[in-house]
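In what follows, a structure is listed as C-alpha cells, so that the remarks can point back to it.
Complex shown without one protein chain; remaining protein chains in place.
And then subunit A:
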Amino acid sequence: MATEQFTGAEIVIKALKDQGVDTVFGYPGGAVLPIYDAIFKQNDIKHVLVRQEGGAVHAAEGYARSTGKVGVVLVTSGPGATNAVTGLTDALLDSIPLICLTGQVPTHLIGNDAFQEADTTGITRPCTKHNYLVRDIESLSRTMHEAFYVAQNGRPGPVVIDLPKDVQQGKIDTYLAPEDVKHRSYRPQVNGEVDHINEAVELIANAKRPVFYVGGGVINSGSSASTVLTELVRLTGAPCTTTLMGLGAYPGTDKQFLGMLGMHGTYEANLAMYNCDVMINVGARFDDRITGVIDEFSPDSKKIHIDIDASSINKNVMVDIPIVGDAGRVVEEILRIWKEKKHSLDAKSLKAWWSRIDEWRAKDCLGYVQDGPIIKPQHAIKRLYELTKDRKPYITTEVGQHQMWAAQYFHFDEPKKWMTSGGLGTMGYGLPAAVGAQLAHREDLVIDISGEASFMMNMQELGTIAQYRLPVKIFVVNNQWMGMVRQWQQLLHGNRHSESYSDALPDFVKLAESFGLKGMRCEKAEDLDQMLQEMIDSPEPVIFDCQVAKEENCYPMIPSGAAHYEMLLGPEDTAAKPISEEGMVLV
C-alpha cells in the first residue's frame, strides 16, 4: 500500500487544523495559490477575505484579543507581506499572538528580484517575535507547530512563516503532529522566583499607601489571571489602576478601581501612583505614556514588577523586587501566601490613604458639561456605554481623542472585551479588529468606536463587513479634525492647524448605503439616545455618523515633558503651565 502523500499546502492546512485554528484572515495572490487551492478543498477552516492585507492582520488581532487564541493571517509574497508589516508591528508592541503565513517566490528564484519578491524575513525580523523562511518541505510541519508554540508562550507576539511556492507544491509522506514537536531551546520562565515572591508579599503586607498598577500582561495570561488579581486586590482593600491595554483586567465599575492611569488617565490614578509607598506592577511595562518624565516618577515608592519578559524589568524604571513570570501564576502564588499568612493591611493607614484618594476623586477630572444641542464627544461615548453595558459589548477603537474618551468613559468588567492599538498607536486598527472580534463572536454586540480620520484609513474593510454580513456597529465620533493632532497643535504649536482638518469627507450615510449597510447621522444631543438605541437594536451593520463638538480637547492630560502629578485638568490649566522646549521634543 502506498503511503499517504501530502503537498506542502496540505501540510499547512493540516497543521492549522491540528492547532485548533477555525478562521484565517487573508488575501490571495500568485505565491499562495497552492494554499488557497488546499483551502478550497476543505471545510474545517473558514477563510475570511479582507480587502487589504493590513486589514487581515488587524482582524486577526481582534480575533486573537477577543478569544485568547492565536490569530492567523495568510497573504501573498511581496506587497502582500509588506502590507502586513504595520499590523505585525502593532501585534509585537501589544503582545498579540499571531501567525502570519506569507507566500514567497520559489526557492531557486529567491534573491533574483523576481516578480512580487521581497525579503520578507529580512523586513519582518524587527517587527516579529520570530520568523522563519521554510526552505524545504521536510521542515514544514515542524516549523508550523514551533511557530504556534513561540507565538503563544512567554510574552506573546507575531510570528511570520515565509513559504516559497515550490515548498507549497512539493510532496512528502511524513507529517509531524503538534505533540511530536518540541522547541529545542525556547522555555520562558512562568513561575516567578520564590524568594522574590515572598519578599513582595512582605512588602505589600507592610504597605501604608499601596497601589496596584495592572497592564495587558494580566489579560494575556488568561481570564483566571483577572480572577485571582481581582481577589487579591479586594482582599487587600488597596486601590487599583490599569493601563490602556489592561482595561478589563480588573472590574471597571468596582469601587477600588481608580480608572486608567497615564497621559490621559484619571487624576486620582496618577496621583495615587505618585504618592504611593508600594507599587505593585502586574504585567505592565512602565511605558512613557504612563511615567511622564522618568526622574519624577513615583520617587518615594518601593516597586514590585511582575513581568514574563525579563527585558521589561529595569528598562525604564528601576524596581526593588523584580519577578519574572506569568502574571496569573505569580499573582496566584502571592494570593496563596497572603491567605496562608493571614495578612492584612494596616486599617488605619489604608483608611487615611483612601481619604486622600477620595479628595483627588472629588476633583471629578472626567467631568464635562453637556448643554445645548451640540453633542459633546465625551457625552456621546458615555451614553453609548450606558445604553450598551448590559450587553457586555466588544469594543474596538482607532487611535486619537475618541480612543482616549472611550478608555475614560467606557467601563469593562471583564477581560478581552476591549481592543485598541496601545503601543504602536495605529490609526485604522479598529474597523478590521471589529471584523475579527465579530467573526469570533457572531451573536455579540461589537462596536468600533472610531474617529472620522482613522475610519478613512481602513474603510475598504466595509466590503468585508458587507460580504460576511457582520453586524458591526461603527460609531464615528466625527469632529472633522484629526482631533489629537489638532489638540497638540493647539497646545504646542500656537494653534496653527497644519494639515489636521478632515476635508472632503464622504457622506457617511450614503457610504454605508453604497455597501448595503445601514447609515445613520446624529447631529443633536436630544436625538442621541433614541438613535443610539436604534443602532444597537439593528441586526444590520451600521455606520453611525455622530457629529460632535469640533474643538473639544481630551482631558485630563499629562503634557509632554511634565511629571505624572502635573496634570492639566482642563483648558483653564493649559495657560498656567506652559510646555517646556524639552517637552515639545517628546511625542
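Heads up, the rule we're going with is that contacts are C-beta pairs under 8 Å (C-beta built on N, C-alpha and C of every residue); 3 or more make two chains touch, one makes a residue touch a chain; residues count from 1.
The rule we apply is simple: contacts and distances are computed from a predicted model.
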The chain that is not shown, which UniProt protein name from "SusD family protein", "FAD binding domain-containing protein", "Ger(X)C family spore germination protein" or "Acetolactate synthase small subunit" does it carry? "Acetolactate synthase small subunit"
Residue among A:313, A:327, A:472 or A:554 that touches the chain left out of view: A:313
Given that one chain is not shown, which residue among A:20, A:111, A:126 or A:570 touches it? A:126
Contact footprint on subunit A, counting only the chain that is left out: 121-122, 125-126, 129-131, 133, 150, 154-155, 183-186, 297-299, 301, 303, 309-311, 313-315, 317-318
